[in-house]
Each structure stands twice: as C-alpha cells, then as structure tokens.
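Everything below concerns the one structure shown next.
Every protein chain of the complex appears in place save one, which is left out.
The block that comes next holds chain A.
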Amino acid sequence: MAAIEMKNIVKRYGDGFPAVNDISIDVADGEFLILVGPSGCGKSTLLRMIVGLEDITDGDMMIGGKRVNDLAPRDRNLAMVFQNYALYPHLTVYENIAFPLRLAGASDSEVDEKVREASKTLDLDEHLDRKPGNLSGGQRQRVAMGRAIVREAEAFLFDEPLSNLDAKLRGQMRTEISRLQKRLGITTVYVTHDQTEAMTLGDRVAVLKRGILQQLASPRELYENPANLFVAGFIGSPPMNFVPAKVDGDYVELPFGKVRMPSDKIATAQGKGLLIAGIRPEHFEDASVVDSDKLTDETTFDAQVDVVEWLGNEAYAYVPFEAPPEVQEQLTQLEKDLDGESMRTQLVISLDGASRISEGDTATIWVDARKIHLFDPATGDNLTLDAEHAGIVPGAEAAARAEEVGKEQDAVQS
C-alpha cells in the first residue's frame, strides 16, 4: 500500500491534443479518491498514466515515494479494474483470478489459498470452474475485482467499473466496493462520470474539466462550497439552479424578486454587475410548510408553478423564467460542458411532500438566502466561496483556463 502523488502531470497526444493539463493531486495512503468529470475531461487518461498504460508527457508520478514515470505497468504493482472488465475468456474464473499470481511465480498451494480467499470475499465460490462468457455482468465485475484483490498491490485503480451494469446492480456493487476498500484499507483511485458514485464512494473527489483540475475536496465540501459554476452544476441531482442576479447592498435581485443575503457573504460580490446566482433545489421551500420564525418578506417570493412532480417524500416544482442574453449564453455553454442539452431556463424547486402546491398555482416560495452562491459570469468563479471549507481549489479561474484549453482541443480535433 502506498500513497500516490501526481505532480504537474501533463498529457499531450502526438497530434497536439492536450488531454491532461498540469494536474497535481496527492492521494494519501489508504485514501479513496474519485476522479470525476464529463466525458473527455481526461480522467481516464490520468488513471491510465498512473497505471502506466499511457506515457506521461510532463510531470512526476510518484507511487510510494518512488518516481514511476518510466516504469512498465508490470513494475508498478498496481491492480486495475477495467470498464469492460477485460477478463480472459479462455480461462476459468479460478484461472482468471490466479493469473497475476501465476505470473509472479507463486506456488500452486499459495495460488489456491489466495484464490479461494478472494472468491470467498466476493462470493464467487460456485463459479470458479466456469468461463467468463457464462457469467452475468455483476459476476464478471466481481471476477475482475477478484483479480485485483488477489495480489498485494500498492493501490487499486477503477476505470468506470459500474457503467455497464443496470441501475439496481450498480447500487449493490457500489456498496460492495466501498465495503471492500474500507476493509482492505488500500489506496484507491476511481474514475467515474456518475456523480452519485463520486459522492457516495470517495473520501475526496477531484472534479476535472478539459484536463484541468477544478476542485479537489470531500463530497460535502464540493456540494456546499463549489469553487465555480462547473463544479456547482456537476455535483448534485437535480442540479443546482442558475439564475441571473444583481447585487444591491445586502440584497440580491433575482428574476422573481429581491432576497436579502447575509452581508459577510455578499461582500465579495459587490459592484460586479450582472452575476449568476446558484441555488440548490432543496434550498427552496413552499412558504406554507416553513417554520414561521424563518419567514420574512425578504426571503420569500411569489412564482407561477408550471409543472409539479410529486414523488411521495418530496415534490419537484418547475418555474420557468427569462434570462438576459449575456447570462443565457454562459448557461448554455455550461450545459454543454456538463454533457447536457440546453433546455429552457427554469427553476427546479424541491418541495416538502406535505406541500399542497399544484400545477398552475401561484405559490409563495421561501428561499434559504444563506445558501445562495453568487458566480462571476465571466470567469465562472464562485464569489461567495468559503475557502476554508472548499478543499483544494487550484488557483482561481480554473474554469476560465479550462475554457481556453477547450478551444485548443477543438482546434486539434477539427
């Protein structure tokens, strides 16, 4: 087991495509680190550089204090689970798991002991004599993990291991991976584009965009203190609402009305003109179910509810609004970066299940003004960032730099 240190890692492909740009991440011994981002953000490339399947253009990759840039994959002693499992179809499950041990020249009794142990851990005992072709997706996934845990590897690397499973199995395997990692206490780097996996599995999460680290923090810090628009939009489901905002003293002017924000929070956002306010759906509420001591005129507004989706424990209300063109452009771009499609600008409001608001109503909505974030539309930076509780933000304007790299990437590809 070992710590993994990435120091200013750069990957530039032969055609000049800058896939990974100056990323520095320290993974502590025994830590579970998640690399997350939309497709094409360089997360898999980074993982493959750790394991040695991809050359490192620049920077230092240290595993257990040793520079491994020039070591072949087999000399790095890492275990990896591939997205499509990459099981050996001509070998039985037993031999698949035994493969790394046999290569290392282990004796038959040692192989048998370790394979049986791994198969017991992963509940594969009854499948040992079968070929991977006869297994279900979840079983194949477990065999791939068996092949990883059977060795005493320095670290585990997972490359979107659950993306080929159906939703239910994905949930189960997620818990399984988490339990396994905690028990073995092994350093783990896990690549995913699924933010649920990122939030639930990781000790820390690194959010990447266009090969640039946007923020490296615990799931809670990411959720409560996103460094920029991109992180804010990527983490959370349903995603954070982005609405145009103007700061006026302690008040912030939203499309629905003025809301008073805590003055220490709004101080950094003074005099910046048109901003983007980010409010999570659950920070709104139907005013009629909110405790009366929280309610003031300064934190409520009236809105015409377009659609309501009632889920039992909660409900989602949708409120359309018009955004001015300069903000609209930024939001459309953001939506594109997040692999989404640009939909109409609307507010998603998470309501208590007890709320009686129905479609077409004009409802009084309360907003938790302390939780509002204000973003600079030009750079995307979070102006209300609580830097102490935001983990590592690699310099301001990471989002803006990603934008530049994005243009360069597009230029190479076209």
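The definition used in the following text is that a contact is a pair of C-beta atoms (placed from the backbone, for glycine too) under 8 Å apart; a residue touches a chain by one contact, two chains touch by 3 or more; residues count from 1.
What we mean here is this: contacts and distances are computed from a predicted model.
Per the UniProt record, the absent chain's protein name among "Carbohydrate ABC transporter permease", "Cytochrome bo(3) ubiquinol oxidase subunit 3", "Anti-sigma-W factor RsiW" or "Dihydroorotase" is "Carbohydrate ABC transporter permease".
Touch with the chain omitted from the figure is made, among A:35, A:80, A:227 or A:287, by A:80. Only one of the listed residues, A:19, A:56, A:135 or A:383, touches the absent chain: A:135. Touching residues on chain A toward the chain that is not drawn are 51-53, 72-74, 77-80, 82, 84-90, 99-100, 103-104, 131-135, 137, 140, 147, 151, 164.
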